[in-house]
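In this view, the complex is presented without one of its protein chains, the others remaining in place.
And now, chain A:
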Amino acid sequence: MPTPTKGPRLGGSPAHERLILANLSTSLFEHGRITTTETKAKRLRPLAERLITFAKKGDLSARRRVLTVVRDKGVVHTLFTEIAPAMAERNGGYTRITKIGTRKGDNAPMAVIELVTEPVSPKQAVVKEATKAAEKAAPVTEAPVEDAPVEDAPAEDVTDAPVEDAAEAPAEDAAEKKATKKGKKEA
């Protein structure tokens, strides 16, 4: 069984839906930012991002696959020569949808979908590295630390444990704090 399309259906027929999405993506790459209904924006996002991924590959076969959706050669040219290099640093998330309230005539929720042109913030890379490092460090530090407070707890008072913590805290991980908490509970 084929996987059903994610999100609501558009238009009156599959061909109509394909045309709507193709026209929306063409306009998006032409203008960089378009205003449409929330529903259409949500359906457009995965298609537009896939087309940008093709554009980043940049070879002839990718260009032909994009041309099956975006029929305008001029727009495809800008996609491959201007948009794709601008997205070189970015791994996905090339478009952004912002809700802007409802339309006057039919009260339809509207949204702006736009290409993300801001440079990739260095913060994202740092956060990724930090989380990876924490994951790596966590299992190693946990094992020896867990033993220590458990041994101490029955023999000594609870007051001793926090004092040790305060000295060690700045140097060590959150994983250790968890371990010490366990020790306190047992005590």
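A few points about this structure:
The rule we apply is simple: a residue touches a chain if its C-beta (ideal position, glycine included) is under 8 Å from a C-beta of that chain, and two chains touch if they have at least 3 such contacts; residues count from 1.
Operating definition for what follows: contacts and distances are computed from a predicted model.
Matching "Beta sliding clamp", "Large ribosomal subunit protein bL32", "DNA polymerase III subunit delta" or "Ferredoxin-NADP reductase" against the UniProt entry of the left-out chain gives the name "Large ribosomal subunit protein bL32". Within the full complex, the residue among A:Ser13, A:Thr81 or A:Thr98 touching the omitted chain is A:Thr98. Among the residues A:Ile20, A:Ala62, A:Ala86 or A:Val112, only A:Val112 touches the chain that is left out of the figure. The omitted chain makes contact with chain A at the following residues, 35, 98-101, 104, 110, 112.
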